[in-house]
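Notes follow once the structure below has been shown.
What you see is the complex with one protein chain gone and the rest in place.
Labels run A and B following the written order; every chain starts at residue 1.
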Amino acid sequence: MDKVPTICPYCGCGCGLYLHVEEGNIIGVSPIRHHPVNKGTLCVKGWNSFEFIQHPERLKYPLIKENDTFRKASWDEAIKYVANQLTDIKKKYSPDSIGVMSSAKCTNEENYLMMKFARAVIGTNNIDHCARLCHSSTVGGLAVAFGSGAMTNSINEIADAKVLFVIGSNTTEQHPMIGMHMLDAVDKGATLIVADPRRTQISEFAQIHLRQKCGTDVVLLNSMMNVIINEGLVDIPFIKRRTENFDAFERVVKKYPPEIAAKITGVPAQDIKKAARIYATEKRAMLFYSMGITQHITGVDNVRSCANLCMLTAHIGQPMTGLNPLRGQNNVQGACDMGALPDVYSGYQEVSEPSSRRKFERTWRRKLPSKPGLTLTEMFDSVLKGQMKAMYIMGENPVISDPDSSHVTEALKKLEFLVVQDIFMSDTAEFADVVLPAVSFAEKDGTFTNTERRVQKIRKAIRPMYGSMPDWRIISEISKEMGYDMGYRATHEIMEEIALLTPLYRGILHHRLDDNFGLQWPCSDPDNPGTPFLHRKKFAKGLGTFIPVDYIPPAENISKKFPFVLTTGRMYFHYHTGTMCRRTSTLEREYPECYAEINPEDADSLGIKHNSMIKVSSRRGTITVRAYVTDKVSKGTIFIPFHYKEEAVNLLTNPAVDPSAKIPEYKVCAVRIESV
Amino acid sequence: MGSIYMESLILAKSNLSYWLRQLRKEMALIGPLKGENNDIVFKTVENIHEIILDCPALIPSPKEFIFPQKEDMFRFSKDKVENLRNDKKRLIFGVRSCDISAIILFDRFYGEKFVDDYYMSRRNNTVFISIGCNNPDPTCFCIGLGSGPFLSLGFDIQFSDLGDRYLVEIGSTNGMDIVKKFIHLFSQPKKSDYDDQYEAMLSSQARFEKRINLENARQKILFEKVDDSFWEGVAKRCFECGGCVYECPLCTCFNVIDRKYSETEGIRIREWDTCMFRGFTKMAGNIWPADKKVMRTKRWYFHKLIYYPEQFGKFGCVGCGRCTITCPGRIDMATIAYRLKVGENERKAD
Partner (left out) sequence: MKERLTDLYLPSKAKVIDVVDMTSDVKLFKVMPEKTFKYKPGQFLMVSLWGEGEVPISIASTYGVREEIELCIKRVGPVTSAIHSLKSGDDIGIRGPFGNGFSVNRAKNRDILFVGGGIGIAPLRSLINEVLKNKKDFKKIELVYGSRTPSDILFMDDINLWQKKGVNVILTVDRKDRGWRGNAGIVTEHIGKSRVSFKNAHAFVCGPQVMINAVMRDLSSRGTPEGNIIMTLEAHMKCGVGKCGHCYADGKYICTDGPVFSYKEIKQFNLNGV
């Protein structure tokens, strides 16, 4: 029996675990005791992360659709077919008629290759991935404020912090092992402030729980800053030395005294003041946020407000002090770092910037497009407008994960050519012309970058199941067939190229990642030990910029016809569109069907009983789910997880997006509830 | 397994690797080896000199070798059912005393009344060589339960490190079987060897940091009626990861799942299951008898502290400290026993 150390494939915590392998079978999982993130623990998904790997429903060979049904194909045939189709469409229309979706589930090396494939082989900047739907507002918002859109601190600093301000993050359920560090901090005497409309598990440990109404985060944060300014709790020397644009910002914040904010947010003014004072006066204060902040049409504004709060109180640039967006997917940080985004190459080097473009052109020996491409949400619009003709989707399932699903399926049907590369037959793959069987995390080498910027190695534990192939090999083969031989023999060679072209990753090479559980970027050279916390001495972009932010209400308001606010999210036992967890018996048994959390008062007034079926409708669709009557949600709000394809909540959600980040507003839409 | 046997011998340390190498020709050799970074894990031994004996109780417990996390039970096809019992010979070297104490109870649980053939098949073909702990972890508390650091019976073979040699105590016929063939490598112990073993045990006992009295906790629950708010407080911190159960060398629950490869072919497997999940007691027709987390956390402690003693005369805990390491909510056995002892209010005043 062997135990292969690797990284959990679920959330962004990046916990270390062993896969137990016996004669080519994976028979178990156990945590790595000294791993800095999980320290010998795992969450339920981690403990059960082995089961789906050898599931009989894994895709076993390439499939080609003929007369609306799939038939088995050889790799040779499938690769040639994909290459020819893509080449034809590129010639017939233009490179920009092809869109590429990379994956936050795949390794850094694979995301880099996908980005290279889109830009150098196809010749388009139309590449994006699901970070668009989770943290694009962070990447955009923090780039302008600080110059870097990642978690500023390390996970193992959390336990020693004095104040934890958690806004819009259900940490113990969504980043359980970060939640563990938070509880440790609370046990050591830290003050925990939670701002969340729902009564989450972490909020039960909070000294102050601010239950703002969905979509009013800007008001809440502005009014906290209003208190801090008015009560003289501002760190003036820091603002003078390290930041710019304070005056313009101050003028806006002045408009949000806590008494006015209380009316909009529903949070008592006293609580706002108390939270502001505690956060501002204590050193070693860490701010955490997640989807509750980012998934709004004001996602970028929310993120900017968080950044403003940190700068105002000088809570940045020190250990245990900073602004920490918790990234969702195991490698969503890495997929962004690798430039699987329409406007940047790896390391956030802009495609429109001639010097960086020239650097990539020289190395890749191809002319590269200079105009930023389409975002994921824009790609589907472009398909419907008849501009985009083909898509290559790797390891994503937009049919379930994107807002207003029927819009997405309509677009997928309209495509001339669709390639989907995945480990299971996903709902998106059903629409494909070619389905390519890829491998899971257990069958390949590579690296994942977790939410604290830690680049860690995943290791091949078993041979690829059935006739599947690692994603990086598939991309290379298609590329070769299209006349561009990438010529990598192993993933460490790809990492070498990444290091060459990416200042953030310059010192990150596979052989350096075996000791000390990887390296945290920025890592400037092969001797650099990595960076546990960011913005020391100065911000990545020089001076930090205050950006004034005014309140904009959610895109959709409740009305007589749709009197409830629907907010969506994840739950502990499941993960995203469920392709992995719903094939894991323990996880599926726990929550086998979709449900809606509804407040007891609302349930009473509508005559809805716990566990009875209800119909939830928005302007875009209707689903029928089981009612969970609980005071976790406040009156007037319901919560539905988005993991279930049977009752896909994204049939209801509003596709309205943030104007700059293009992130959809998953957290607020208006619905009507009827008992069935 | 096998019947009880008692004999003591001396093995010079210089003879150990030769002996293991010979044994490895007949059975798979598994031992504590370096894992990622500073970790030590049980793996198949490639290089005998890499075995690390000076380590605490390892994660996960060696129950994984006799009751694996996932075990294939049957392979079925249209007209055939194949029983996939594992009967490979294995030697697990370097197990801790606490784990042997747990295996003794496992043997009773799976062997009494109805004999669990999957467990028994593995157990009959596995020999454990345990080692008296010279170096307990800060999380260890076997000393308060009599399940370590050294055992006087119940093991197949127990090693005691006496510097340049091991005192080898053989406690079962299965243990004797692997010594007998190589008896020329061993010598008879002198009285001073037993004195040295006693000295080693005393010095080990002195190193324990935790003194946990589970009897105290049991009596508190039985006779002083612990308030439900206490258990509510425990449940509030539960992450529902199942780690305590997965790691526990004494947790025995499993789930049975069928997996189809085609319409007529597939396998029936069993997997570790945990009472920490609401689905554990789920019944058809959307009935969830243990929907509240507090019912489940309480049940685990009651099982270990109250019902195990009733059924087996021993606590359902051997003090290995694994739940202390693996519980993200810090509501492990040692912590709860301590909190039951001091009471909630005093703890807050600390």
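By our rule, a contact is a pair of C-beta atoms (placed from the backbone, for glycine too) under 8 Å apart; a residue touches a chain by one contact, two chains touch by 3 or more.
Not measured: the values here are computed from a predicted model.
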item	value
Visible contact partners (per top-of-document touch definition) of the missing chain	B
Residue ranges of chain B at the interface with the undisplayed chain	1-3, 73-74, 76, 81, 83, 85, 109-111, 113-118, 120-121, 123-124, 173, 252-258, 260, 263-264, 266, 268, 270, 273, 275, 280-285, 287, 289-290, 295, 299, 302-303, 306-307, 310-311
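As a working rule, only the chains that are shown with their structure count from here on.
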item	value
Residues of chain A touching chain B in the complex	1-3, 5, 16, 18, 20, 27-35, 39-44, 46-47, 50-51, 55-56, 172, 176-177, 179-180, 183-184, 187, 201, 204-205, 515-517, 572-573, 585-586, 589-590, 611, 626
Parts of chain B lying in touch with chain A, wherever the complex brings them together	28, 30, 35-39, 41-44, 59-60, 64-65, 68-71, 236-237, 239-243, 246, 255, 257, 259-261, 266, 271, 273, 277-279, 282, 286, 325-330
